[in-house]
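Omission of a single protein chain aside, the complex is shown with its protein chains in their original locations.
Should a chain be cited, it is by its letter among A and B, assigned in written order, with residues numbered from 1 in that chain.
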Amino acid sequence: MSINIAHTDTFEELTREGFVIVDFYSTTCVPCKMLSRILEDLTEDYPFVNIVKVNVTDDPKLGADQQIEAVPTVKFMRDGEILETVVGLMDEDEIIEKISEYFYN
Amino acid sequence: MRYDVAIIGSGPAAISAALTLKLHNKSIIWFGSKNLSPKVERSEMIANYPGVKMVTGTELNRLYREQIEDAGLEIEERQVTNISSSRRGFMVLGGNDIYDAKTVLLALGSTSPKGFPGEAELLGHGVSYCATCDGFLYPGRTIAIFCGSKEFEHEVNYLAEIAAKVYLFTSCGEPSVSRENIEVNPGKLKTIQGEEKVTAIELTDGTTVPVDGVFVLRPAVAPGMLVKGLELNGADIVVDRRMATNKPGVFAAGDCTGRPYQLAKAVGEGNIAAHSIVEYLAEKEKQ
Partner (left out) sequence: MIVKSKAIRIFDYHDIDVGQFAEPFSMSEEELEGKLKKLLLRHAETVDADMIEADDIVTVDTVSETPRFNKKGVQLKAGRGLYSRELEAELMGMRVGEEKAVTIPEGEVTVTVISAKRKVLPELTDEIAASLGIDGVNTVAELKSHIEDEARSQYVEDVTEGIAVAVSNELNERSEFELDPDELETVRAEGKSMADDMLRSSGLDPETATDEEVTAVAGQSKAAHYSFLDAISVDGLKSAVIGSVMMERDGEVIQPGEYEEAVKLCAEGMGLTREEAETVITYPKFLRQRAGNYCFEAIVKYVKEYLERK
């Protein structure tokens, strides 16, 4: 199980290799907590799925660089490339579907 | 703590379900208004509810309140804005808190707010429903806020502290709190404009006002927005004869499932939904 918090200086390094789910949230955003809970459960269940979290309140520059317009936003990435960006909440089965597609294809 | 059921709504369908679920000893978290259904309250005279001769809506609500109290039930007056599902069941966002429940009963009534043109298209691209989520994006910028209820005053203030300029549109009279950078607009919001992002708002008087973002704060959330992927037929939630929706664990009853908008129908559906929920929980228990 792997959850890492990324900042401006570590983001590239944490997302450059392998499959990563990036969870963009803000400190005061409660719906973000719902999504984060689901992602945490998933990474505990599937330890080979890595989560990187970015707090855009603490790191506004990183948020802007990544063109975050609303939170929560989730980016599915592989080897540094963005495969899909989803804005807003997702149910667990929706996320599982995407992991199944992006992690293995 | 994980509740057996989260009930959203406090009209006759919800009340009927709640009473039955309580009899079955289910743990309930119930969201709605302690004043129950304004629709019932406004009914002058109800003549076709079996067992109750010619009763006024006000009187009926009074009886309901007594029954609810006697049953030891409580209604939480919190706005439910989102319901998310995971292996744990459902996470219900009530006010600013997350509640966990194994099942959900939607008894939302028949009023479904219609969005502004441009609202759905630009949601997440300048249009937001959540002030505390997305306010951080607009320091020193210009935003428009549509405030549909007095209960959002805190959010309006919060946003006005961050943004440089706020155009406030409200459907509920003069706001009682004012800050220098809030301009209460006498016009009405007509459409939200922008291609990839919000660029401006158009008012009913024809004027266009450039803005960087729009916050739409409505007291009621449309069922399709509340539960993602919920099957709808127009504005009605689609249910089978057991009041189950297309999402396992989510049930619906009352006006929100469609016509006729009648008391007896709502009460009956609430009862059916309650029994379906009890069965569903028993099944899950076995697994």
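Quick note on the criterion: contacts are C-beta pairs under 8 Å (C-beta built on N, C-alpha and C of every residue); 3 or more make two chains touch, one makes a residue touch a chain.
Everything numeric here is computed off the predicted structure, so don't read it as measured data.
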- Task: Can you work out which residue in A:Glu17, A:Asp45 or A:Asp79 touches the chain that's missing from view?
- Result: A:Asp45
- Which of B:Arg179, B:Lys197 or B:Arg242 sits in contact with the chain that's absent? B:Arg179
- Touch rule applied to chain A and the missing chain gives residues 44-48, 96, 99-100, 103-105
- Positions on chain B where the hidden chain makes contact: 1-2, 33-35, 38, 41-42, 150, 157, 172-180
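Going forward, only the chains that are shown with their structure count from here on.
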- Task: Please work out the Cα centroid separation of chain A and chain B, and write it as a whole number of Å.
- Result: 28
- Where on chain B is chain A touching in the complex? 81-82, 84-88, 91, 93, 96-98, 123-126, 128, 130, 132-137, 197, 228-229
- Query: For chain A, which residues count as touching chain B in their complex?
  - Reply: 26, 28-35, 37-38, 41, 56-57, 60, 69-73, 87-94
